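First up is the structure itself, then whatever we jot down about it.
Up next, subunit A:
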Amino acid sequence: ACGNGESEKSSGTKTTEDGQEVRVVKVAYDQAGKPMTFIDENGNATGYDVEVMKLVDELLPEYEFEFVGTTNDDLLIGVEQGKYHAGVKNAFWTEERTQKFIFPQEFLGLSSAGLVLKKENENIKDLSDFATAGMTLAPIAANNAQYTVIAEYNDANPDNPVKLQAGEEFTVDVVQWVNEGRVDGGVIIEGAFKGQVLTEGGPYYNLKDEVVYNEFAVIKTWPLFNKNEQEFADAYDKALAELKETDKLRELSVEFYGRDLFEVLDKVER
Partner candidate 1 sequence: MEKYFDINYLWTALPQLVPFLWITLFVAALSVIFGTLLGLIIAVFKLSKNRFLQLLANSYITIMRCTPSIVLLFLVYYGIPAFADSFFGIYLQDVHTGVFVVITFSLQFAAMMAEVIRSAYLAIDKGQYEAAVSVGLTPFQAYRRIIFPQAVVVALPNFGNGLISVLQEGALAYTIGFIDIVGKANLIIANNYNTHALEIYIALAVFYWVLSVVIAKIFELLEKAFSKGQRSLKTS
Partner candidate 2 sequence: MLEIQNVHKSFGKNEILKGVDLSVDKGDVVVILGPSGSGKTTLLRCINFLERADQGTATLGDLKVDLHSASKKEVLAVRQRSAFVFQNYNLFNNKTAIENVAEGLIIGRKIPKEEAYKIAREALDKVGLSEKYDSYPSQLSGGQQQRVGIARAVALNPDVILFDEPTSALDPELVGEVLEVMKEIAREGTTMIVVTHEMQFAKDVAKKVIFMDGGNIVEEGTPHEIFVTPKEERTRRFLRRVLPGEYDFEI
């Protein structure tokens, strides 16, 4: 089962002991996306998205996944250009992205996005509250889907927009910025918030009584496939459908996000 000529030259094939042809595919992941995708202390790829893809790999004997760590920018361009066959980076679905990538049928997981706020601003529950209060938001890297989510909110609410700024992820330490008052709030993924603030020994465990996390959305996340990888995407769909029959995804959700997000699946909008 090989792709078209285009992708053939870009991927090797291997033969296993029992004589079956195995296609080696490159799956890129954002190496700085803890806890969705990251490199652990031993230099191995891990995180919710990566672990799910590992399970998918197990279910697809005709494929062998090679995980390639890279940056956000490079992942998007690389998957688009065909350098990588697929990529995971806690990606949200957006209209523009469907032009460039194949989104499969089955989503990969769920992600709780929320606002980090000072304790005293606990009452800000969602983006419109935030915008109404005229608060400032920590910059978000332009290629991060969180940026798109806010941008879409602004497009939908032109009369009450959130002040949105693009930035560089490495320079923005959201929790600290909120705590020291450099900004009023920041967008964060629940897993990251828990890892930083709520986990004993986390870097900002000392701030657990100063800042709060207010979820404003639970969003489906997707792997991105190169436009020529329809066949690969179909295989993924088959495997993921199988996985969703089991509790494995829920277990991974608890492991990495500290919470089984599938419980709120029926409230998820996108």
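Inclusion criterion for the candidates: all candidates are chains of the complex that A comes from, given by their letters.
By definition in this document, contacts are C-beta pairs under 8 Å (C-beta built on N, C-alpha and C of every residue); 3 or more make two chains touch, one makes a residue touch a chain; residues count from 1.
Fair warning: this is a prediction, and the values are worked out from it, not measured in the lab.
K.L.:
Given the candidates 1 or 2, tell me which one touches subunit A in this complex.
P.N.:
Looking at which candidate touches subunit A, I get 1.
K.L.:
What residues of subunit A sit close enough to touch candidate 1 in their complex?
P.N.:
Per the touch definition, subunit A meets candidate 1 at residues 9-10, 31-35, 38-41, 69-71, 73-74, 77-78, 81-83, 169-176, 180, 192, 195-196, 202-204.
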